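Single-structure report; data block below.
All protein chains but one are shown at their positions in the complex.
Note that the chains are named A, B and C in the order they appear, and that numbering of residues resets to 1 at the start of each chain.
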Amino acid sequence: MSDIPAGLEALNYSFAGQRAAGHFAPVLVGVVGSGNLEVLMEPAAGSNCDIHIETSARGFGTIWEAVMRDFHQRHPLAGVRVSINDMGATPAVVSLRLDQAVSELTP
Amino acid sequence: MSALDTAKVSVSYAECSARERIARLVDAESFHEWLPPAERVTSPHLAQLGVPSAFDDGVAIGRATLAGRPVFIAAQEGEFMGGGVGEVHGAKLVGLLRRALRDRPDAVLLLAESGGVRLHEANAGLIAVSEVMRALLDVRAAGIPVVVLIGGANGCFGGMGIVARCADRVVMSDMGRLAMSGPEVIEASHGVDEFDSRDRALVWRTTGGKHRWLSGDCDVLVEDDVTAFRDAAIAALDASMPVTLARLELEHALLASRLRLLPEHVAGDEAVALWARLGVADASRVAELDVDAVRALRTV
Amino acid sequence: MNRTHWNTKADNRAARLARVADALGARQTGKRVATDAIVALLEAALEPGDRVCLEGNNQKQADFLAQSLMQVNPERVHGLHMVQSVLALPEHLDVFENGIASRLDFSFSGPQGAHLAKLVSANRIEIGAIHTYLELFARYFVDLTPKVALVAAHAADAQGNLYTGPNTEDTPAIVEATAFSGGIVIAQVNEWVDGTTTTLPRVDIPADWVDFVVVAPRPNFIEPLFTRDPAQIIEIQVLMAMMAIKGIYAEYGVQRLNHGIGFDTAAIELLLPTYGESLGLKGKICKHWALNPHPALIPAIEAGWVESVHSFGSELGMEEYIRARSDVFFTGRDGSLRSNRAFCQAAGHYACDLFIGSTLQIDLDGNSSTATLGRIAGFGGAPNMGADARGRRHASPAWLKAGREARAGRSGAAGTPRGQKLVVQMVETFREHMQPAFVERLDAWTLQEQANMAVPPIMIYGEDVTHILTEEGIANLLLCRSDAEREQAIRGVAGYTAVGLARDRRMVENLRDRGVIRRPQDIGIDAREATRNLLAARSVRDLVRASGGLYNPPMRFRHW
Partner (left out) sequence: MDWNTLATALFGADHGITQEGDLLRGTVHFDREPLAVIGTTNHAPIGVRLALAQARAVLDTIAQHPGRPMLLLIDTQGQQLRRRDELLGINRAMAHLGMAIDLARRRGHRMLGLVYDQALSGGFITSGLIADACDALPEAEIRVMRIPAMARVTKLPEATLNALSQTNPVFAPGVGNYVAMGGVRALWQGDMPAALREALANAPVDDRRALDGQERGGRRLSASVVQRVLDAA
């Protein structure tokens, strides 16, 4: 842990969505624990998929961007706000939580 | 894979997240959350220490029905900061208890999993835990049973270990732990000879559900199974036991006699010695017995 | 050479035994030596420069003899050449600090790896070579024969017969090499049996291979190395285990195999009776194992999947379970496990169709290594398990299919029909703290420069690796036909590591079309089904239950 500088890193991504998510009850999956994260998905105005990440593992922006791009390619949701609190989850765990969240979206 | 699902009858309480525990414990779809994650009522203190916050600050609270009856429920998430109580986390618990005093549900269920005070906001956490105690005792005095359920991997320690013992009823699984200071803290302070925290069997003999059952520190001992916890919670719905002077005198007598029962120095394992002196048959075999067998051994 | 005397070894041995008798006097009765005479025994039996095997196994340690060797007078005993498989205890290196030993040939240094690297850079130690277990045992019979062996057993009788208990491990190989080349064998034991009121449960090492026996003041140290708590297995590992079972074991019909240690492979073991069963694979895969007695295998054994398990060593807590499952495990007439590292290594190398294990780093050639900077650790048995057995001649469907895939379309020597062992590297693309498992250049190369090694310490050569399995997919390297394809196949499963992000996307999709790369969905796996509920045991206690109470886990794993 000592190699990780103190302070959180905040990252924001926005993708133009294609599939309207419509209205749904906010969904939370995952837990903010070591090597894990929580993903909160909420309906939002507009046709974007806006993603906000706060992570304790600094310096992995490139990877987050690629993970989010691929996620949006799998699920090109529109009108969705994704918020993430991360405690050093690997990309595999991040992708899994995102997919789990999408699978719980119920109009 | 349907064959698998039907074969799997038991869901481990320890393995569930706080939210899964609530969902499986109360009547299906009955949980209504207050200050849910989307409201983002989070800790204002963690970010400056480089720690991400959680949208619920590690505790979910709300109302639900249990066997059709209205209850309030809170569940601490042990994976987030070890379930530590911070300013917001504590205030959510206090708010729930105050609201119970006002709205008078049939019971308040507290699914405790906590290392106690969250050190990253230690002063606020300490005060908050004492506020939880006072609010809990107000609810208890009003005749609304407060039931604490303990079965998470992180146990119930520190201030929350005291809170648990302020409740009307304590339900534990044998995987659960209930104590004050964690074994690591004691080992760090007094050395490995005082408490070898890596000797997990010793840790459980000292703090685990079986010991708490045999010594009377919990009221119900269940398997590590969500349904067992649900059944125990239903059975506790009418378990109100307001604090009276007579009851505290009984409590005092029990604790004082237990203190006399265990000499400062005993040969062999202290837990086994205490059980034996409590009259538990086969005290040396407790560790290997299953929950059913241990349940039958209680003498207090 | 005009040699007239051909029995110098026997003469030397006789001289040593005479010196010992002289030094010990009444403290020696037959082969039995008083505990407090151990240092005197060592000083009399050892000569400067001797080649000495101080038994350090993966698990069992001759710890009392190691501590005693530290106490000999360095003026009498020095410059020893240590030949031992594992450097596990601090004493194993302390003997180099004070000059008692100077040269080392070994296999694995595990927790002492950093200390060893420091000694090497300070020129306090001269390393002959780092071997695999089997390779080192082989050299015991060629040019690294011990003059003195210091071994550990559980009990001895008056004649000097040794009972090792379940952790026989290296002892037979060491003692055989020493005893039949004029050397001296000294054993530490936990117990002495008198032969009348108490007897040895069985004989693991016959008495006439043993010269001296000493009762140690404390039982020899054994560490539980192969217990993985199922509670710590995460969903990603479940997914990867599903991919291994469906995408490799089922595809090739793998009947005989070896698993490395780790949560990834523990997940496979725990998925056999659930996921494997649901695929109808029982009886078709995973029947014969070269494997330590992994507690994680209990549910599969109980479900009737496993016909046989031969073991390198044992595992604490598995004693009674093994005893009650003698159809499956190799046990003595006394009922307890008989392990044997040399034979099990041979079994894993020649008689298994698949090895699957994890690593820390994989490069673009598929070379993989657990070597990290500042540590000289060695690899123990992994290179023997994770290498094609070029001497193998018997066929099996899995071996033939792998061989066909490797040779299809090739001609000449490369196309000559033969099978190939399946060697699978199973890694998550990132380890803890976001350490990438895929790298452009292995740390092994830097370590080679630092420690002045002849070759970089590569655990498993890319040429031997047939599959790389990550959460992103399986790369079948058998099907690659050029270095470029191989590189893209590896990049194509390297996820979001820098190596993975630098993939040629078009080429990777082509490889996927050809089945060189297969994603979970390509083999019919829905990642959302990969939950911990699929594990046949989700905690150590579940394992105890599955064993019918026969498995007795070590204290550190008892969370109840």
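Everything that follows uses one rule, which is that contacts are C-beta pairs under 8 Å (C-beta built on N, C-alpha and C of every residue); 3 or more make two chains touch, one makes a residue touch a chain.
Keep in mind that this is a model prediction, so the values were computed, not measured.
**Student:** Taking the full complex into account, find the residue in B:Ser17, B:Ser53, B:Gln76 or B:Thr206 that is in contact with the omitted chain.
**Tutor:** Of the listed residues, the one touching the omitted chain is B:Thr206.
**Student:** Determine which one of B:Ala18, B:Ile73 or B:Leu96 touches the chain that has been left out.
**Tutor:** Missing-chain contact among the listed residues: B:Leu96.
**Student:** Please pick, from B:Ala135, B:Leu237 or B:Val280, the residue that touches the omitted chain in the full complex.
**Tutor:** With B:Ala135, B:Leu237 or B:Val280 as choices, the missing chain is touched by B:Ala135.
**Student:** Mind listing the chain B residues that contact the chain we can't see here?
**Tutor:** 34-35, 41, 44-45, 48-51, 61, 87-88, 90-92, 94-96, 98-99, 102, 117, 119-131, 133-135, 137, 141, 158-159, 161-166, 178-181, 183, 185-186, 189-190, 194-195, 206-207, 211-212, 215, 217, 243-245, 248-249, 251-252, 255-256, 258-259, 262, 264, 270-271, 274
Methods note: only the chains that are shown with their structure count from here on.
**Student:** Between chain A and chain C, what is the gap in Å from one C-alpha centre to the other?
**Tutor:** Going by mean C-alpha positions, chain A sits 41 Å from chain C.
**Student:** Rounded to a whole Å, what is the gap between the Cα centroids of chain B and chain C?
**Tutor:** Distance between chain centres, rounded to whole Å: 43 Å.
**Student:** Counting only residues that touch at least two other chains, what does the list for chain A look like?
**Tutor:** 4
**Student:** Where on chain C does chain B make contact in their complex?
**Tutor:** Those residues of chain C that touch chain B are 231, 274-275, 277-278, 529, 532-534, 538-539, 541, 549, 555-560.
**Student:** Flag every residue of chain B that touches chain C in the complex, lowest number first.
**Tutor:** 1, 3-5, 8, 12, 14-15, 153, 174-175, 198-202, 204, 208-210, 224, 287-288
**Student:** How about chain B: which of its residues touch chain A in the complex?
**Tutor:** 17, 19, 36-38, 47-56, 58, 77, 79-80
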